[in-house]
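The structure under discussion appears below in the form of structure tokens.
Note that this complex is displayed minus one protein chain, with the remaining chains in position.
Note that the chains are named A, B and C in the order they appear, and that numbering of residues resets to 1 at the start of each chain.
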Amino acid sequence: MLLLQQYKKIRAHSEEICRPLEIEDYVVQPIVDVSPPKWHLGHTTWFFETFILIPNFKGYKEYNSQYNFVFNSYYETVGARVVRTDRGNLSRPSVADIYSYRSYVDQQMQAFLQNSILEDELISLLELGLNHEQQHQELLFSDIKFILGHNPLFPAYSDKVVFEKKNTPNNGFIAMSEGLYEIGFKGNGFSFDNESARHKKYLETYEIAASLVTNAEFLHFIEDGGYTDFRHWHSEGWEWVNQHNAKAPLYWHFVDEKWMYYTLNGLKEIDSMESVCHINFYEASAYAVWKGMRLPTEEEWEAASHLFEWGERWEWTGSAYLPYPGYKKEPGAIGEYNGKFMVNQMVLRGASVATPKEHSRKTYRNFFHPRLQWQFTGIRLVK
Amino acid sequence: MLLLQQYKKIRAHSEEICRPLEIEDYVVQPIVDVSPPKWHLGHTTWFFETFILIPNFKGYKEYNSQYNFVFNSYYETVGARVVRTDRGNLSRPSVADIYSYRSYVDQQMQAFLQNSILEDELISLLELGLNHEQQHQELLFSDIKFILGHNPLFPAYSDKVVFEKKNTPNNGFIAMSEGLYEIGFKGNGFSFDNESARHKKYLETYEIAASLVTNAEFLHFIEDGGYTDFRHWHSEGWEWVNQHNAKAPLYWHFVDEKWMYYTLNGLKEIDSMESVCHINFYEASAYAVWKGMRLPTEEEWEAASHLFEWGERWEWTGSAYLPYPGYKKEPGAIGEYNGKFMVNQMVLRGASVATPKEHSRKTYRNFFHPRLQWQFTGIRLVK
Amino acid sequence: MLLLQQYKKIRAHSEEICRPLEIEDYVVQPIVDVSPPKWHLGHTTWFFETFILIPNFKGYKEYNSQYNFVFNSYYETVGARVVRTDRGNLSRPSVADIYSYRSYVDQQMQAFLQNSILEDELISLLELGLNHEQQHQELLFSDIKFILGHNPLFPAYSDKVVFEKKNTPNNGFIAMSEGLYEIGFKGNGFSFDNESARHKKYLETYEIAASLVTNAEFLHFIEDGGYTDFRHWHSEGWEWVNQHNAKAPLYWHFVDEKWMYYTLNGLKEIDSMESVCHINFYEASAYAVWKGMRLPTEEEWEAASHLFEWGERWEWTGSAYLPYPGYKKEPGAIGEYNGKFMVNQMVLRGASVATPKEHSRKTYRNFFHPRLQWQFTGIRLVK
Partner (left out) sequence: MLLLQQYKKIRAHSEEICRPLEIEDYVVQPIVDVSPPKWHLGHTTWFFETFILIPNFKGYKEYNSQYNFVFNSYYETVGARVVRTDRGNLSRPSVADIYSYRSYVDQQMQAFLQNSILEDELISLLELGLNHEQQHQELLFSDIKFILGHNPLFPAYSDKVVFEKKNTPNNGFIAMSEGLYEIGFKGNGFSFDNESARHKKYLETYEIAASLVTNAEFLHFIEDGGYTDFRHWHSEGWEWVNQHNAKAPLYWHFVDEKWMYYTLNGLKEIDSMESVCHINFYEASAYAVWKGMRLPTEEEWEAASHLFEWGERWEWTGSAYLPYPGYKKEPGAIGEYNGKFMVNQMVLRGASVATPKEHSRKTYRNFFHPRLQWQFTGIRLVK
């Protein structure tokens, strides 16, 4: 019954995140990477219906057979689906319909969990579904921020969720000695397949920053012409700067001679002691080059992670998202979860202010395309 | 006070059209040509606020100074605006906010109209605003149909608005004699600037169909390979066919060996006696070529229009949208209404089932790009 | 034998035009509208081979069966073809191969013409082929100018072909009286199908400029902010201005505080008395609006054309390219020549410095998309 309680708690949290929204906010998709909140609510529900209830709960009656088409994200195994760019073009199912869908699936899940003895494999699947929902909870925050933060009226999401916090940055570096380190997940709890297999990695000596780069530090980079000097940037990054006329992190606006940024509480003056946020890999890397340093590899990050505080920002690493030695893709639809994205993305480590509690561990491998800024991302340096 | 009553009636009608909608339906913009219904409601209101109240009603307090940016459609004179493709990315102002905006502006307009003696020029402007709102009422119908008709769930809009009607097509043609005809608006009522100046046009003899082309007739074209034989098509039209893999009018679906179409009442079997609808200029022209006939010019249409029934479909003509001899563009923002679109569009004549009552006359010049299908368009032949 | 002589003369002229070129100049296609010179030489030859020799000359042996794929421009009737954007990607057939192809086809044509009695229909086809080659001679000039004029080295084509000439502009206007005019081709010589049928057009009184707009006059428009004031422009034209950051006619460069332009003789200072050249319809129309005048319709132009000198510039008219009353498309491939382009293009009248001698008449209807500038186009005003 622990699983059922956990199920209820996690499912409820998704709805709590959406509570401050107007109906209209649930619907739009301003860029392809940002999904409508109502799609997140439906898609996470579809996951439980498709992978748990339909194949395992005898007599289960599908809520609406067309929802598979609407809420399948990228599972080729599970058939045709709405093209991703069209998610914001669908006014139906309505928000109310989707809450009914959630409620129906939740009741059925409760009935299923109360009346079944689950095999290990099914427990794993259920855990995957819950972790999947938690990933979408973080996406809900970043997508809602994008939707409201790109509206010319800059509406606040809520004054109760405050993600900005003052730090007392420690400018020190932690020295790590060379040697063979064990990398990857070990233990009994849940982990994604991409965190396996645990393996050895030889690291040379390095020093890793105890704190994240702050807004004040990043402002030095801007004021020193960081966005106008190609020498700091990857070739692709420099193209990105010029195409987007980039001059500062996402959500920063220079208003009346002051740098402001959009937060979930509305437009505010930038807090210089806060960790810089919403920068992409190109920006993180350019900053590091400008500083004469570099980003950590994911193994350097993991090996040192018990020595610093993390969890405020997803930290860009210098590692491409590739299979670990010994990685095995799962068969079937679940196998589409991670492996097929292992090209042209960079790994981020840690977690962020938007990550659900209990959904982080030091072996977690997050990954995004280097151009993306809309997650709660930051920079930790290595020298 | 007649004007005030008319104002109230027309303004109320826009809201009636939207009554069957879910909040979510107000928000989306599936293609650039289709605007979110809430945008139409706001934009028509902005027109009265911007062109009537602000410059003329002393002491008028703008509702929200940022709405100009949100609701300006294409008036360069009136400043910067949300790019057209972004209309569907704005969740705010909310639908409720927009109804408040309408209500505020309507109250102010009432106060203004009750307490002012309007100069002729202002009366003209008010009439323009009302005709403008009526144009958007028709757009509301075509945009709502597109939004719901492109949703994989095919939701019905309402069962009270039925646009499909059975006709008794008359296959006859009306013979017109050659000679000089007077073309363009004459009279005291309202007309758009593009209907002027009235001028002479020499026409050769022609015969114009008494009825519109029906679904049954258009089906013959389809079944005879009309969409697969380049000889019927303009070069641009043939490109359009191939790019879109076009096989039938918009909203037609071949389901279980039968042609169905989406209507505002849901998906139905096609009524063969109904006038074909939702075809673009390329399709109208290809059909005419296949028949060995042609589309009327706008002058041929106007000269004969008292001899047949019209008003069910916007009828594509073979005339490009160009200024009449003697046409004068108005100065200022109002002058941006028509003249600046006089290139690369074709004229449509008549009116449609979706046109508001009292918003049609035989000199009315509607115009759209030849590729567009989403209006209630049809075909009348000439030989 | 007159036809044979004419054939030889016209065919030779295409090769004369290309004589000053380097082999490399024959190959490139900097924009989709500009074809490689070697393609023009091959395509005009293919026309005679495909439409005259293959179907009519018994025992004729095709030069190379794959050339149809390479040199077909847009004739759907004649099968698959290289996509237009790929013409500049083909290094083969080589220039030498194409000259051999020309020489082979010319010999065969000579044998055919000397030994056959041609039916009227075939004579018409041959005349069409010759007029077609003359059209490509003008395209050769405009395409060569584009190829060399967009090279950063600005190489001259030749110093023997001088297209720029000083005029003595006459600022007068010619008054035309209202009435019915006969428009369209009449006579025994060659004309394109789009010049028929001859028909009546009622014109109101108008005054048409005796001279073309000069560089000096157009410079006033530029200096008066013509390219920065949306009020002069069509909506589409204003988009074009902003997308291309247009500031002056094609080939104009502001160098060291002076306006220069690329000519076939190299980069030169602009001659202020010369007629402005290389402007598109949007620019022509914006200029006219700025002047408080307008462009003539094609019928106004034709009705007055015996009263002014023309032939220096293709003159943009305010008429869309549409079929004349009574226009009939030819059957078969030849019918693809004109009719299928009758949408979204504007008519130009007259001829230009680049037009071959004897390839102009007052009923000639040239047509291009309103955005195109690379032809030798100019402006005549009407008030």
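Basically, contacts are C-beta pairs under 8 Å (C-beta built on N, C-alpha and C of every residue); 3 or more make two chains touch, one makes a residue touch a chain.
Every value quoted in this text rests on a predicted model; they were computed, and no experiment measured them.
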Contact list for the unshown chain, restricted to visible chains: A, C
Omitted-chain contact residue, chosen from C:R92, C:K160 or C:H306: C:R92
Absent-chain contact - pick from A:R11, A:H150 or A:K201: A:K201
Of C:C18, C:L53 or C:I147, the residue in touch with the unshown chain: C:I147
Touching residues (missing chain, whole complex) on chain A: 74, 76-77, 180, 199-204, 230-231, 233-238, 281-282, 285, 294, 318-320, 322-323, 325-326, 335, 340-344, 346, 370
Positions on chain C contacted by the hidden chain, ascending: 22-30, 38, 66, 69-70, 82, 86, 88-95, 147-148, 150-153, 155
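Everything that follows uses one rule, which is that only the chains that are shown with their structure count from here on.
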Centroid spacing, where centroids are CA-atom means, of chain A and chain B in whole angstrom: 44
Cα-centroid distance, chain B relative to chain C, in whole angstrom: 37
Chain A and chain C, separation of their C-alpha mean positions in angstrom: 57
Shared interface positions of chain A, touching two or more other chains: none
